[in-house]
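Omission of a single protein chain aside, the complex is shown with its protein chains in their original locations.
Chain lettering (A and B) follows the sequence in which the chains are written, and residue indices restart at 1 in each chain.
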Amino acid sequence: MLRLVLARTAAAIPTLFAIVTLAFFVMRLAPGGPFDSERGLDPEIMKNVQHAYGLDLPLYKQYGLYLWHLLHGDLGPSLHWRDFSVNDIFKVALPISMQIGAEALAFALLVGVPLGMAAAIRPHGIVLWLARIVTLCGIAVPAFIVAPLLQVGFGLNLRWLPVAGWDDGDWRHQILPVFTLALPQIAVILRLTQAAMRDTLSAPFIRTLRAFGLPSSHIYLHAFRGACLPVLSYLGPAAAGLLTGTVVVETIFSIPGLGRYFVDGALGRDYTIVMGTVVTVAVFIIVFNLLVDLAYGLVDPRVRHD
Amino acid sequence: MEEPAILSFDDLHVRYGAHEAVKGVSFDLARGQVVAIVGESGSGKSQTVLAAMRLLGPDALVEGKVLFEGKDLLRLPGKELNAIRGRRIAMIFQEPMSALDPFVPVGAQIAAVLRRHMDLSRAAAKTRAVELIDLVGIPEPTRRAHAYVHELSGGQRQRVAIAMAVSCNPEILIADEPTTALDVTVEARILDLITELKTRLGMAMIFISHDLGLVRRFADQIHVMRAGEIVESGPAHRILTAPEHEYTKMLLAAAPRAMNRAPQKDAPVLLEARDLSVHFSLRGGLFTTPKKVKAVGHVDVTLRQGQTLGLVGESGSGKSTLGRALLKLVPASGYISFEDRDLSPLNRAAMRPLRRKMQLVFQDPYGSLSPRMTIGDIVTEGLRVHEPHLSRADRDTRAAQALDEVRLDAVLRYRFPNELSGGQRQRVAIARAMILKPKLVVLDEPTSALDRSVQADILDLLAKLQSDHGLSYVFISHDLSVVRAMAEEIAVMKDGRVIEHGETADILTHAKDAYTQGLIAAATLKALQVA
Partner (left out) sequence: MTESAMIETLPGARPSTTRLSTIASLAILIAIGLACFLGPWLSPHAYDRVYRDYVLTGPSLVAHPSPEELDMSLSALTQRLHIESAYAIEGDTLHLTLKSPAPVDPRVARYFDHSDLFGTAKIIGHGAGDHSLHLDLPIRQIYFLFGTDANGRDLLTRTLIAGRISLAVGILASLVALFVGVAWGATAGYLGGSVDAIMMRVVEVVYALPFIFLVIVLVVVFGRNFVLIFVAIGAVEWLDMARIVRGQTLSIKRRDYVAAAEALGATTPAILWRHILPNAAGPIVAYLTVLVPRVILLESFVSFLGLGVQEPLTSWGILIADGARNIQASIHLLVFPAVFLGLTLAALNQLGENWRDRLGVGGA
């Protein structure tokens, strides 16, 4: 297990290096600079500002400096939010995004897995229809359609929940974003669980359990063990999907999370914010995938990391 | 003998839509009796017992009665049925790997059955499970109880399945081809175990097999099934000595006859290999050095024109790898010559013109034909390589001729492999090799995946082609009885080495090595001792 962790960490270093390099140079190739919006800025002042952020240095020096700072865990100063470093911003924004993401994932699992199992065990009647409708909604109605509809329905018309904003994580503000974020994941998890459960239930070892007169509860429990493997391995992509989702959800619901800073940063050429997000997200995905692999080894005896 | 039946099948039917897999099967099983159901693939023998235990899928429509102590199993409420399954009627399946739960240690699987039926505490069930694992002859039972299925060998897996089956002292044991997936020497030991436990625990048994020779030793009663019907029933002795039905006669006659051909020492040497070794490297990462595993080590082979060399061994013995190494299809070290030409230095491109003289036929006729090509395209693929000037029409004509030579209807060349039976497919594979008029053909278990009746036809065809064209064969098989029928010389392989080598008759009568003797014993076990 330790070896897997070490090997993955070693493998992550070139990956992260490639990501940082790619993001750095692609971003700098972009026409326009971070201070273009401030029209009429005196060329002299502009020069000073550029100098202050080291943007007048040759590109390779900027790159070297960035890497050097990054090695020390410093993501640099934000170019847009003056007086704030990217670290300062992320210190606030990252926990918000992670909170929404984790809640959405938990919600998706809590709904998707039991519903998928139920639909596999009893593939008829209300359960199956419910599963079908939920899947269809998750697939056919993307977050950016769901979110405005929810805002109008629950926020403006019914006035049950706030339309947008975060309010330091007041629970009422979390319901709509988390639901929006979870819906597409529910659909995938439901479908995966259903298919995996159906496959496992028709596996020969389940037939053996039946041939030995073991009760249904025992059989379903054992089938679930096999069926949860595909769901487990989906959690990696799910995390990536949730991160994508936060971009939309945070934009629509005006939540001061990572995704919103990223979009604003990309549009405003806030190099450091964009780079910081890309690096953070990449690290997050790598770590999460490692955790999933470790968990997989615990559940499936055929895959042991020793 | 004349005890009342404890299990009786009464006019059992199994239908899948319009197809009827089992057509009115009736027979009785008495206490302590062994009934064997014998038939080829698709005869409905497994369907019969699975239907009785209500283990078929929802698309199977089951009719008739299966009476166990007067109660119809097919109509019993689920709870009562579950009290019988595993407790009073237990089953063993063909594939122990997939029949056991991969996520649970084997000891716990046995314990779960014990706790369900025997009302044992958790600890008592655990102890009992270890005893059972010991009973079926697995060494270090306490440690093995914690093992997962994938950590056990094939034989041990089936032993675990047997332990589970006998755990609750059932009155009836149903064994559905329990040894088919195993090597012959393992098969013999598992059969010993089953028969011993059967006697010791006084169980009645239904034993399902495709092999009449196999059930000869322990069956009291034999039912021969074909196409969903029992075509002949009777005491084992009578069936084997005086079969009445044509099909039974055919099954008995289908055992390959030994030819006892003497090797021709003066024929020119076609293929010679010296000190041939094959190593496989297990894939390492980009920066780790790959581990080397020896598949074949320091083997010498000589094959003369028109002769057949039999390569015998169990799975993993390296016999298939050696066969491919002789054709330079896997990288090997050592010296190989073909028609007195040194092949060792030749690369892939340089080998290409020689390929038409050396061909290969595989075991699995389902896997060796590309499912997306027509039979005609498959048969003529070699012509595309070696006679690229041929027009489409020429190739079509040649395909028809080639199919004709393997006694297939030439119309089949417009079909796809999935429309053909196993035997037909194997003929296609042979035609693909023969169309190039090769001198050497490596036959890698060419009949192992086929039913007995088909097996004999294919062997006949191969023998005829050999004498017509003066072919040399390397005949690879795990089955001595088949090799004996085809080869003048035999090489016995184990763990990548040739442990014994000589003329067929010598090996069969004077085997020195214990392993070879085991193989011979296993083969005679299955052989039919009928005139």
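Convention: contacts are C-beta pairs under 8 Å (C-beta built on N, C-alpha and C of every residue); 3 or more make two chains touch, one makes a residue touch a chain.
Since this is a predicted model, take the numbers as computed values, not measurements.
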Residue in contact with the excluded chain [from B:Leu327, B:Leu403 or B:Ala523]: B:Leu327
Contacting the left-out chain in the complete assembly, out of A:Leu6, A:Ala52, A:Val92 or A:Ile139: A:Ile139
Hidden partner chain, touching residue among A:Lys91, A:Arg122, A:Arg172 or A:Arg302: A:Arg122
Omitted-chain contact residue, chosen from A:Pro14, A:Pro43 or A:Gly73: A:Pro14
Options A:Leu6, A:Ile45, A:Leu267 or A:Val303, residue touching the unrepresented chain: A:Leu267
Touch list for chain A against the chain that is not drawn: 11-12, 14-16, 18-19, 22-23, 26-27, 29-31, 120-124, 136, 139-142, 144-145, 147-149, 151-152, 156, 188, 191-192, 195-199, 201-202, 210, 216-217, 219-220, 230, 234, 240, 243-244, 247-248, 251-252, 262-263, 266-267, 274, 277-278, 281-282, 285-286, 289
Chain B residues touching the omitted chain (full complex): 54, 57-59, 78, 81, 283, 285-286, 324, 327, 329, 351-353, 355-356, 358-360, 362-364, 367-373, 378, 381-382, 384-386, 429, 432, 436
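One rule holds for everything that comes next: only the chains that are shown with their structure count from here on.
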Separation of chain A from chain B, taking each centre as the mean of its C-alpha atoms, in whole Å: 50
Residues of chain B touching chain A in the complex: 53, 55, 57, 81-87, 90-91, 93, 95, 98-105, 112-113, 116-117, 148, 150, 161, 164
Of all residues in chain A, those that touch chain B in their complex: 202-205, 207-215, 218, 222, 225-226, 299-302
